[in-house]
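A single protein chain has been omitted; all remaining protein chains appear in their positions.
Moving on, here comes chain A:
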Amino acid sequence: MKRFAEMVRGVDQTTRTTVKLDALAAYLSEAPDQDRLWTVALFTGRRPRRAVPAARLREWAAERAGLPLWLVEESYAVAGDLAETVALILPPPGAPEDRSLTDWIGFLADLAPLDELAKRKAIESAWDRLDTDERFLFNKLITGGFRIGVSQKLMTRAMARATGRDDSDLAHRLMGDWTPETTTWHRLAEADDAGDDASRPYPFYLAYPLEQPPEDLGDPADWQAEWKWDGIRGQLVVRDGQHFTWSRGGELVSPAFPEFARAPDFLPDGTVLDGEILVWSGDTAGHPDSFNALQKRIGRKTVPKTLLNSAPVVLYAYDLLEWQGQDLRSQPLADRRAQLEDLFASLPLDAPLRLAPTVRFTDWSELAERRITAREERAEGLMLKRLSSPYQVGRKKGDWWKWKLDPLTVDAVMIYAQSGSGRRANLFTDFTFAVWNGNDLVPFTKAYSGLSDAEFRQITNWVRRNTRQKFGPVRQVTPEHVFEIAFEGIHESPRHKSGLALRFPRMARWRHDKPVQEANTLDDLRAILAQYG
């Protein structure tokens, strides 16, 4: 664990990608196979089975440290991370011992059948053998969530350096349904035949936001435009007579979307489609339903029949990554699109698949005008894809661009503040905003992001001096500051006092220039709801 902890420290303590890469690649080159396999698993969001109740950690740690629980809670509120808080408050280890990462994971797995007292004794003995950094990581194995600033890209680059393999090949290998229990380092990273995992999707190709004028992209004839849909990016894999639906986050979401269970009936084995999962109830005249309808389908393990009827999903397919078992990703988009259209020509009409239409245009200004109508199409803007582009791995500049609509905005008054956690521990970063309803300020949204660190510091100092009342961690502040709140959508919500809820709200600007009286009203918001909700 010491070597692992040293690597994590090396990665975590710097903002320099090259330094992170060096630390990770060095570790992956020399660590024992099982340790590096676990490292890749942990950093790609795979976690050991939960054998110890994370909720009890703080109690056990409090007693171990001789502290009342409330003091641990206060510390947690500041540190923003339970694993770290526990690691920091415990007394120094009495019997330091260096065991491997895999050993400690096995140690935790072995606790599963034990009763709580035995688990507690084991965890306490582990804490007594680990230094602060190791303890933090050990606790993370229990609480989950190894977010230490290692992106998928960094991981594959480090693996590429450690194995001498191509990083996009490695990115593909890391996709799919493997765990350290079901594979080996050799099979995952080294073997020429990457295995026969029928479920394995391809790494998604992600677009960059278009910041330059589209004219800079050159000849419009080289480009394909599509609507940018406001759904869930997904990949539908059909192999061996089975289907697998993958989310962009690399999660297998097949059970959440049983509509696609019929896919093997009309898609041959060896087919992989990339597209957007959207609700299509049929009563929106040729458009998918709004994101609000899709929200009911998100995060479900099983879907009740009524919901399947009221909010059925389809895959809006826009790319064909595999056909008849052949990986098509290196072919130009124009060819892949042609094959995709051929495929759709023979699909039954009731298939839960739609061909995502392209948006025809001859010059950029014409396309710019179409873009403005995106909300009417239930889209967030346009996608621009170079017709000659291969399907690349991850976020790459140059061939795919997202050209989103400007967000909707309102000017709102800050009325509550709450401190952030993690990276923003000790700054006030979570705010509640209100609009006018007559003479009252009605809260309608929270927002957390959008300000610079300097602005967060400034507002934090202001909050301290202008707190009217405290409700636990929440402070009611003098209504004095107006912020421009940007958001992507709005919908009705009986759960909120204002009767509506925003999608992706964030602080676009601190309107120092606006007096509180000039903030927007609830009627203004209702008008936006009527237009775009």
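A few comments on the model shown:
The definition used in the following text is that a contact is a pair of C-beta atoms (placed from the backbone, for glycine too) under 8 Å apart; a residue touches a chain by one contact, two chains touch by 3 or more; residues count from 1.
Here is the rule we go by: contacts and distances are computed from a predicted model.
Hidden chain, UniProt protein name from the list "FAD-binding molybdopterin dehydrogenase", "Ligase-associated DNA damage response exonuclease", "C-type cytochrome" or "Phosphate transport system permease protein PstA": "Ligase-associated DNA damage response exonuclease". Contact with the chain not shown here comes from a single listed residue; of A:V52, A:I89 or A:I485, that residue is A:I89. Across A:N426, A:S449 or A:Q531, the single residue that touches the chain missing here is A:N426. Touching the chain that is not shown, out of A:D453, A:E480 or A:E518: A:D453 (per the contact rule at the top).
Considering the full assembly, A:R464 is the residue among A:R49, A:K121, A:H186 or A:R464 that touches the omitted chain. Listed here are the chain A residues that touch the chain not shown: 12-16, 19, 65, 67-68, 70-72, 74-75, 78-81, 84-85, 88-89, 136, 149, 421-427, 453, 457, 460-461, 464.
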